[in-house]
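Only one structure is covered here, and it is reproduced in the block below.
Excluded from the complex is one protein chain; the other protein chains are retained at their positions.
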Amino acid sequence: MNGIELKNVSYKYPLTDFFALKDINFTFEKGKFYGIIGPNSGGKTSLCNLVRGLIPHFYQGDLSGDVLIEGKDVRNWDSNLLSTKIGYIFQNPFTQISGVKDTVLEEIALGLENLGIEKNEMIERIIEVVKLLKIEDLIKKNPNNLSGGQRQRVAFASIIAMNNDILVIDEPTSQLDPESTSDVFEIIDMLKEQGKTILLVEHKVDLIGEYSDEVLVMNNGQIVDNGTPMEVFSNKALLELDVAMPQVALLSHDMNRLDQPFEYITITKSQAKEQIVKRMGCVNGSN
Amino acid sequence: MSVSRLHLIQMEGELYMDYEYVFSFNKPQLTGNWFLDLNPLTKLNLVIAIAIFSIISKSWQVSVCIIILYFLIAAIAGKFYSFAKIYIKLGLLIGSLLFIMRAMFIPGKNTLFSFLVFNITQEGVNQGVWFSTLVVSLCGSLVLYSKVTRAKDLMFALEKLGAPHSATYIILSSLQSIIDLGERAKLIMDSQKARGIETEGTIFQRVKAFMPIMGPLLLGAISSTEEKAIAMDARAFSSPTKNTHMSELRQFPLWEKMMVLLINISLILFIIWRLI
Partner (left out) sequence: MKNNFKLTMFLIPIGIAVNFIGGQIVLLLKLPIYLDSIGTIVVGALCGGIPGALVGVITNVTISVTNPTTLAYIWLNILFGLLAGFLARRGVFKSLWKTIVASIGFAAIGGGLGATITVLMFGGLGAGTTGMITGMLMKVGFSVQAGAYISEICADLLDKIPTLIIVFFILKSIPKRNLVKLPQGELFIDK
């Protein structure tokens, strides 16, 4: 059983009274790209911590239910092995830089050194990720002197160089400009094509709509909706919950309200363009 | 494929990748200076031997010669300016302080001259000269070592001897944390000043200024430590597999081993001679 199964999972952080995660039932299938969205403090980061095995190993607290990673309960996994199986990238660029290496090249090599990878392969992998993240101009620089956005790209490169089967990524583009952001999404898509399982928490829902295979919406520690992006963003109930949606989906919902619906709720720019063109055609009386 | 061919197939629009730099990691990175390229433990051995030598000699002339020797070694290693800049300042500061204290306060029979309540004696001056030159020479050995050795090379050498990964991490991380925390402290101090916390003025005002600086600093550092631990865990920090290394030191050449042997034997002979 490859993948991650969550059955009736509920969790409270130590010394707290409320459920950070409540009655979670979901299966993450291998090789799919899952986008996780929802309002802040809705449980997205807790879900990441759970899948990554930090709950319960690092955070302790009360965990009930079954969390099976590749068939084995997370409580029975050796936490050190889990960390080599599941890659984890999170938001803060400053804490993800180790501080013990003085060039970006060696910083990226750090994870590979710890995995005991041979030097030839290390160099190959580093060249590959440096090119992907377009950080060729940074390789000689001291990682401790980089800007937030540069650090985020270095941290991202450092984790994907490790070639984990499962990647849990929590808001990796918060400090990046739009061009770098779409680069990152393209890279994640490429990683999915290689067969990796991706869990991505993001607020940039337009890109989630464009790239992900499935979307999970979390609020108050529960999964309130899941399905393909089309299914999820067509769900009117989410508008009430103040869940962010792609611009083009909001446009479609607005058109519905005005009784001028598109054929379907558009979630990508190209779909929206197609629908608008069609609609304009009808209005003008042509075709 | 040779490095130059790879340059040629750089595609248009791609950023320039310094392949030469990347592939330079295939071999130990040497600086070309014979002294700097010595193994960090060799250099440590040398510096400690000189320090022991100066302690046992009990003569200020020896200490002074050794101080001059340090400048020589720094020059050979090509680090003269960076060494001298710090060492001269430090040496004068520590040396003069220690000398003055002993000269002024140590009682003795031969008074050289006195002013006010102070009685400068020959014994005091002798003590002062001996002690201050000794401490300055010891200081020199450590400052010199820090200038001719990179922390990461020393850590690599220690790991090769069996030091645990976590120990070398702690040391390297401390050095960086000192820099990071220092910068954060400056930021906090400026922002607290803008809020009206007085950093000048009476002693009470200055004492009250300490907590609003240290408090946020330390608490902020403790909470980011959690994330740091998670980030390092994600880099397989606690993985049980044996580490490989990107940046390595060269193997010990025979002449270096001989040199180490020579230095240590001379030192032991010197100690024995002194004790007889």
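By written order: A and B. Residues from 1 in each chain.
Quick note on the criterion: a contact is a pair of C-beta atoms (placed from the backbone, for glycine too) under 8 Å apart; a residue touches a chain by one contact, two chains touch by 3 or more.
Nothing here was measured: the structure is a model prediction, and the numbers come from that model.
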Chains shown that the absent chain touches, full complex: A, B
Touching residue (missing chain; options B:Gln29, B:Ser57 or B:Ser173): B:Ser173
Residue, one of B:Arg206, B:Lys257 or B:Arg274, that touches the chain absent here: B:Arg206
Listed residues B:Met17, B:Ile50, B:Ile106 or B:Val260, member touching the removed chain: B:Ile106
Touch list for chain A against the chain that is not drawn: 13-15, 57-60, 79
For chain B, residues in touch with the removed chain: 90, 94, 97-98, 101-102, 104-107, 117-118, 127, 131, 135, 138-139, 142-143, 146, 166, 169-171, 173-174, 176-178, 180-182, 185, 189, 199, 203, 206-207, 209-211, 213-215, 217-219, 221-223, 225-226, 228-229, 232-233, 238
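We take it that only the chains that are shown with their structure count from here on.
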Parts of chain A lying in touch with chain B, wherever the complex brings them together: 54, 58, 79-80, 83-84, 87-90, 92, 94-96, 98-102, 105-106, 109-120, 122-123, 126-127, 130-131, 134, 136-137, 139-140, 144, 155, 158-159, 162
Residue numbers on chain B that touch chain A, as the complex places them: 14-19, 21-23, 25-26, 152, 169, 172-173, 176-177, 179-180, 224, 227-247
